[in-house]
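One structure coming up, written as structure tokens, with questions to follow.
Only a single protein chain was left out; the remaining protein chains are all shown in position.
So, chain A:
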Amino acid sequence: MKLSDIERHDTDILILGTGGAGLFAALHAQQRAPEGTKITIAVKGLIGKCGCTRMVQGGYNVALGGGDTVERHFMDTINGGKWLPNQDMAWRLCEQAVVRIRELENEVGCFFDRNADGSLHQKAFAGQTADRTVHKGDLTGIEIINRLMEKVLASGVEKLQEHRAVGLIPTKDKSALAGVLMIDMRTGKFRLVRAKTVMMGTGGGPTMYKYHTPSGDKTMDGLAMALRAGLSLRDMEMVQFHPTGLLAGDHTRMTGTVLEEGLRGAGGQLISHAGQRFMFDYDERGERATRDVVSRGIYAEMRKNNNPEQEGVFISMAHLGPDNVRKKFKGMVNRCADSGFDLAAGKVEVVPTAHYFMGGVVVDVDTRTAMEGLYVAGEDAGGAHGSNRLGGNGVANSTVYGGIAGDTMGRDVAGMSLREPDEEVLSAELERTIYPLSRKPDLVLPLRKQLQDIMWEDVGVMRTEAGMKRGLKGIAKVSDALMDVGVESSNLAFNLTWHDWLNLRSLCDVSEVIAKAGIARENSRGAHFREDFPEPGAMEDSEFTVATLQNGSAVVKNEPVQFTIVRPGETVLPEGAPETLVAAQ
């Protein structure tokens, strides 16, 4: 494989990823860009099918009146993020969500659940002070992504499906992005796609943990590429764990998948192996406490129990009446039944599971990055959520900022031209990607499992400096060992094992950054909990971590949060506004 084997392809606007961010970027770019602009959308799987927007259960946070305001949504987002969010990004998220939900209903054709009077039904998730979450049953993501997918498929944009991005290729002077090196996964051939503007929306996804919820294709490729391209990543220690992932053994892909939040909200009980409820030992709200608190409660119980045969805890719904549970949580009950578990009448073993990554590329409110021509939106971008994402703010974030990226690229593209790639970087990225093909084939899976164990044990729900330092050593060992694992290369077409190798490469690279950022934050905020520094620290002195790659190694520094809209202890709500509009349960 050599440089001349790379097929060269040009477009004007290139979009990586087809979740909420990528699909909205494609639609908005088409609306905004000058006539004749060529738009290309590339994705590691099939359009709209891979990625996580489709898996959204809960819904979409948006302030639509009835007492709720953009200001209130903003304050909940800042409080939820424990004062770490980039306030301008959080504000734009809340403000534009109002426009985007109308766009989804009116232009894209989504249908969300209604009240009896025909208006949109909204509910409150933990951490919200208003009934704010618009939804379609508990399958909101399917409705959003199916309708967006149809629009994009009908739009005539160029499709590069099962195209995996492996390297961001800058210009020779490194001032701008020239294009993206990709593997056409169906043929195994390389393709360099040059574009005037590129939006990266590959969707984070903390799948380096033993238990994780994201879809199988998500392996932090975007952030690993951004690091190598010299970009800064912020909040990289912030991994959100969902408290109730299914525990079904390490030989099944079902393990780690989410049992929905609503189960606890409806009165579901968490039971230890001794048969006792335990959440009230940790929080007065019991099972209804926020995700981070419940995850830590379960983790602490698991550690107390310390029995490899009985690792998790149980969720039990039967006291609510099995028929009632079957009716109210049909999807969840069926899913558990297909896997051999009885959620309605029995109990199901659960474990905290890595769910969402708050960290990401440093961007401005228009999704621009430090590199000309590169834009980032969705889970790949950091800043909007700070240390913790509220349920319902994830899909709002990806769709709002995907649309903004499309608008911004549509405007910027007019003044830009195609750029010449740095052939040396291109060559290095090609070499990096084909590295395993000339080595003796061996199994990739055992190393992935090792990394996942290390991250779960040492860089997981509860952290210490000693643990994370041990973790870093473990990550380095896996990372080195991977370089001795080759991949059978007789046929590169749809060669999943090659992609397993590349997936693990990305996961190792980003895991190192998570551990280093975790060590750098010597306090406990949101999703990041330090047993050796359990206090949150003074809010007015809040800092966020920024990681960059220097000489092949991640370096983390702290930067002060700029309180551009509101200072800790203050609010943007009018004087006398009630603390919450949600009726007590």
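To be clear about the criterion, a contact is a pair of C-beta atoms (placed from the backbone, for glycine too) under 8 Å apart; a residue touches a chain by one contact, two chains touch by 3 or more; residues count from 1.
Simple rule for what comes next: contacts and distances are computed from a predicted model.
Engineer: For the chain that is missing from this picture, which UniProt protein name fits: "Alpha/beta hydrolase family protein", "Peptide/nickel transport system permease protein", "Succinate dehydrogenase iron-sulfur subunit" or "Sugar ABC transporter substrate-binding protein"?
Structural biologist: Per the UniProt record, the undisplayed chain of the complex is "Succinate dehydrogenase iron-sulfur subunit".
Engineer: Would you mind spotting which of A:Gly109, A:Gly321, A:Gly346 or A:Pro578 touches the chain that isn't drawn?
Structural biologist: A:Gly109
Engineer: Which of A:Thr133, A:Ser215 or A:Ser542 touches the chain that is not shown?
Structural biologist: Reading the full complex, the residue touching the unseen chain is A:Ser215.
Engineer: Give the residue, chosen from A:Met1, A:Ile142, A:Ala345 or A:Ala370, that touches the chain omitted from the document.
Structural biologist: A:Ile142
Engineer: For the full complex, which residue in A:Leu16, A:Ala33, A:Leu84 or A:Ile101 touches the chain that was left out?
Structural biologist: Among A:Leu16, A:Ala33, A:Leu84 or A:Ile101, only A:Ile101 touches the chain that is not shown.
Engineer: Can you say which of A:Asn79, A:Asn305 or A:Ser339 touches the chain missing from this structure?
Structural biologist: With A:Asn79, A:Asn305 or A:Ser339 as choices, the missing chain is touched by A:Ser339.
Engineer: Contact with the hidden chain only, please: which chain A residues?
Structural biologist: Here the touching residues of chain A are 45-47, 49-51, 54-55, 99-103, 105-109, 111, 113-114, 117-120, 136, 139, 141-143, 146-147, 150-151, 153-154, 161, 186, 215-217, 248-249, 251-254, 257-258, 335, 338-340, 441, 443-445, 487-488, 490-491, 493-497, 500.
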